[in-house]
Structure formats: structure tokens, C-alpha cells
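What you see is the complex with one protein chain gone and the rest in place.
Read from first to last, the chains carry the letters A and B; within each, the first residue is number 1.
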């Protein structure tokens, strides 16, 4: 489970990092808290961070259930795709929101596959 | 624990689905990212999704602690109430925000009961 632990910590650190970047954008564009609207670049970075939270709260439980019920190494591999996908998403979205699809799919797919797979295995075990 | 796993996956998939519905509303009402305001229907669906995330990040840890310390089958039952409650909440809120109370209570109550129960059991074990 060490590889799954490492993926989890990296996903949390990535989200942490996006939070720091939101803070930097606040300072750069003088968007004082509690405002969440203002310069487009700030709004985009804020949406990247918020969307990453939405994805992360699905990804982490999916990752651990998949590691437990299916295979920890495959789980770690799925996690690698997620981590790269979120980075691609962040870079593309802040440049231009329309370009966020590839990175988005790269983080949505691993979670989707793991969730469906876990559901099938759990239902089979139950019946 | 299979029933608890299934409830967890269904809760994550439900949140996932609400996210897809937010995307559809974006397209329907032409609310381009990163905007989070616009057509009332879009704003309501977005609030449903955001509120579901707030509830889900409390529900999932409460569910697993309750399953571990109290009873996994009761946990799964509580989870069933949560899942139905969130669906009721989604349908009612998008029609009319005032009608969201019943579904809201159906998701808040199971989590509250499980949290208080787990706290009592954990404190008793500690002392």
C-alpha cells in the first residue's frame, strides 16, 4: 500500500499547491478576501482549485477501495494518470478555459473506472 | 463491509452525476467557465452540487467510522436514507430553493446520528 499512500499524499500536495497559487493570484490582482470574482486569471485559478477539490474527494476514496478490493499497484497507476491529468488541466485552464477537456478527462476517467470496478466486485461479493 | 462499500460508491457516483448536470446546465444556458453565476436554473444546480460535496465529505468518514465502531449493516441503512435524501434535495431545489428542507434533513440526520454515536463510543473506549 506504500505506492497508494504516496499517490494520496501527492494528490493532497497538488491541491495544496493550487491553493497557494490562488493566494498568489489574489495578491497579484488585488482581489481581497472574501471576494471570489475579479480578474479573469484569478477566477480561472480559483475554478481550477475548486474543481480539483471536487475531483479529489471522489478520487481518494475510489483509490483506496480499488487498492483494497482489486489491486494496489493498478490503483497507484491510475493515480499516476490522475496526477498528470490534473497538472495538464491546471496549465490549460488558466491559459484558456476551453482547452481544459483533455486534462479533465485524464482525471475523470481513472476515478470512473475504479468506481465502476469496485461496485461490480462489491456486488459480486455480497450476492 | 461490502454494503458500506456499495453505499460509498453510490454516494460518489451521485455527486459525479450532479457534476455532469452542472456541465449540461452550463451548455444549456451558455454560462461559460469560469463563471459561476448566470441563469437561475444553472445557479441552483451548481448549489445542489456544491452542497452535496459539503455533505458528502462529512458523510463518508462518518459512515466508515460508524461501520467500524458500531455496526456495518446499520451504517449501510443510514447510507440508504442519505442517498434517497440527496435525490429528493436535488429534485426539489432545482424546482424551487424553498422546497429543499426535507431532502436536506434526510441527508443531515443520518450523518449527525452517526457522528454523535461514534463520538460517544470512542470516548467510552478511551476512558
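Before moving on, here are some points about what is shown:
Heads up, the rule we're going with is that a contact is a pair of C-beta atoms (placed from the backbone, for glycine too) under 8 Å apart; a residue touches a chain by one contact, two chains touch by 3 or more.
Worth saying up front: this structure is predicted, and the values here are computed from it rather than measured.
Residue-wise, the contact with the chain that is not shown comes from B:58, picked out of B:10, B:33 or B:58.
Only one of A:45, A:60 or A:106 touches the absent chain when the whole complex is considered: A:60.
By the touch definition given at the top, chain A reaches the unshown chain through residues 2-3, 5-6, 8-10, 12-13, 15-16, 19, 32-36, 49, 53, 56-57, 60. For chain B, the residues touching the absent chain in the complete assembly are 40, 43-44, 46-47, 53-54, 57-58, 61-62, 65, 69, 93, 97, 100, 111-112, 115, 118-119, 122-123, 125-126.
Following the convention adopted for this analysis, only the chains that are shown with their structure count from here on.
For the pair chain A and chain B, the distance between mean C-alpha positions equals 19 Å.
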